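Only a single protein chain was left out; the remaining protein chains are all shown in position.
Letters A and B mark the chains in the order given here, with residues in each chain numbered from 1 onward.
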């Protein structure tokens, strides 16, 4: 092999120092740029006739094709009688409904309605039959016991959603989504309603206080970056292995080439 | 270079004779061409810019010592960071800063020395190459003969090959002497236990209530709504003084409620469930990971370790992946107070297969 590595000799050693400085600024900046979003609570009266009427109109225009004019269900969509406001708020509020197309599972996408419209739809469906309600603020604001929440999360949730909430694979192309940017309200609603293939965690299985603790833990993960530095997607040893092969060993091979290149 | 008479022939002959094996330099089936090119010898030495240009040499020198000074700066910074970024409070952000700033200081200290030393070697040290002569690894004929002679003499003086009874009895003794050590290793596990017996039983017994993991609160049948999945341990597990994890590793159960119409139950196991509520061992029959990824509509249970899939609606039969056996089912019933109880222990060993299992 005839190697000519003239270029390697020209790399200025100070470049490394500059790179280091850049890394410092970058990580410091990233650390400072922590953001925690809070869910705006809409001022909609759940029991007023007007809310339910508005919701019904929205339902008939946007949902009735699959779920039926009276939400009684059709061949293309299940009955929504008795699913409760929580279910609608979750499905519509995360953009999963209305569904874009049939697939292994409904995908998250930009929310199609305003917060008020989502609530109107939710209370309309809630008026059709009793079901889980949208949780009160004190249950979803992250004021609980993170340690208890973490333990419950590991036992009940981590096998699908990953211990760090990074998500994971299910059978036949389905997956448990990442929880890294899901709001407390939606986490709570998912637990009580069991959307798609997720099992239901009713209040006798995980009490509302325990649910608050689980949300507290997830909020803790969202609000606190990993103490060790960049998380590499929290995917565990696979990401770590790829990183060391591509970037670790890659950088070192580049150094070996520089070391053995003839100086000009 | 050794050449033999195979060269030039179209096909090399098998070195069939003993003589060929004794000849250490046999080329085997290598082809030795008659008119190969000769090695042209070394290329003329090419001087570097630092050899010719005094200015460049000075600059390289400056770069090297700057790097070494930067390294000192990095070390000092790492020590300063140790003090400037304490981690006394319950704040992971502080740990992050501590880790990062100490780490970057150490990095600078190390890379400064590294880049400096290599740069010094590359640009300022003499670039001439040295040439070593290789000698055969086996040493000269005389050395080899000398070694053989040493062994021969040692053999003669000791009588190692002559006194066969002594020699063979020694070999025998050497073979047997490690055996007591092997036996000692039996002590690695308790003397009074047999693994097969332990593996065949769990903590579940007739009447043991199903309780929530981790709290140990018993579960009522009415609490388990359709679509629910409860992670279950036997009541009393949390109060065990010893062997809690060992018992849990066998007794962990997943409790699910399906629409009874979706459950295909074998006639002899219809009494094992209660109104669509079924309980299955959570320990994979492949290599023992907890199988707990329950999909409430497809009724699939997935193991996250090796992707075995079990169909809860069909007695947890394997539908994909390396596992062979269905997850063992725990027969359940309801007691007078409405709590779920086990009818008995599992009817087969739970968890991974083992040799004595049948």
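The definition used in the following text is that a residue touches a chain if its C-beta (ideal position, glycine included) is under 8 Å from a C-beta of that chain, and two chains touch if they have at least 3 such contacts.
Everything that follows uses one rule, which is that contacts and distances are computed from a predicted model.
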**Message:** Which of the following is the UniProt-recorded protein name of the chain this complex doesn't show: "glutamate synthase (NADPH)", "NADH-quinone oxidoreductase subunit I", "Cytochrome bc1 complex cytochrome b subunit" or "Cell division ATP-binding protein FtsE"?
**Reply:** "Cytochrome bc1 complex cytochrome b subunit"
**Which residue of A:63, A:128 or A:159 touches the chain not shown here** = A:159
**Complete:** Touch assignment to the omitted chain, from B:49, B:73 or B:199, lands on B:199
**Message:** Contact with the hidden chain only, please: which subunit B residues?
**Reply:** 1-2, 10-18, 23-31, 33-37, 39-43, 82, 85-87, 89-92, 95, 98-104, 106-111, 113-122, 125-127, 129-134, 136-137, 185-186, 188-190, 193, 195-196, 198-199, 213-214, 231, 233, 243, 245-246, 248-250, 252, 282-284, 286-290, 292-293, 304-308, 318-325, 351-358
**Asked** Which residue numbers on subunit A touch the omitted chain?
**Response** 1-2, 20, 23, 27, 104, 146-147, 149-151, 154-155, 158-164, 166-169, 171-173, 175-176, 217, 220-221, 226-232, 234-238, 240-245, 247-249, 251-253, 255-257, 259-261
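One rule holds for everything that comes next: only the chains that are shown with their structure count from here on.
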**Fill in**
The distance between the C-alpha centres of subunit A and subunit B, rounded to whole Å, is 32
**Fill in**
The subunit B residues in contact with subunit A across the complex are 46, 48-50, 63, 66-67, 70, 92-93, 95-97, 99-100, 104, 107-108, 111, 115-116, 118-119, 122-123, 127, 212-214, 219-220, 223-231, 256, 290, 292-298, 300, 302, 304, 309, 320
**Prompt:** Hey, which residues of subunit A end up touching subunit B in the complex?
**Reply:** 9, 12-14, 16-17, 20, 23-24, 27-28, 31, 151-152, 155-156, 159-160, 168, 170-172, 174, 176, 194, 196-202, 204-205, 224-229, 258-259, 262-264
